[in-house]
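Just one protein chain is left out here, and the rest sit where they should.
What follows is chain A.
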Amino acid sequence: MTDGTLRTGTRLRSQVCDTEIIVVRAEGVDRLHCGGRPMVALDADRAGGSPESGLDTGTQLGKRYGRTGDGRVEVLVTRAGAGTLSVGDDVLPVLAAKPLPSSD
């Protein structure tokens, strides 16, 4: 993914770690970063290397990361890695799991 807007269902991977994500929702966001480098399509070439210092807190499998408000974005980690997810410099926190008492 080099340009255009992120869409729900888009799958991306980190260039500098094992992280893979799928976009759950995105509103007016062009690009995601992981470990300080832009994320790329699953089949795209990767620069390699390792996450930048400070952007190496890692991603957890099965967790959602994102932010609300303008430029709302939410992704699901489908493969864990060493990098930190961000939109530019804006680090995406884990979206607090709000597990309900099992109601089904």
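The criterion applied here is as follows: a residue touches a chain if its C-beta (ideal position, glycine included) is under 8 Å from a C-beta of that chain, and two chains touch if they have at least 3 such contacts; residues count from 1.
The rule is short, and it goes like this: contacts and distances are computed from a predicted model.
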Absent chain per UniProt: "Acyl-CoA synthetase (AMP-forming)/AMP-acid ligase II", "Sarcosine oxidase subunit gamma", "DNA-binding response regulator" or "Hydrogenase maturation factor"? "Acyl-CoA synthetase (AMP-forming)/AMP-acid ligase II"
Please give every residue of chain A in contact with the chain that is not shown. 8-9, 22, 24, 61-64, 76, 78-79, 97-104
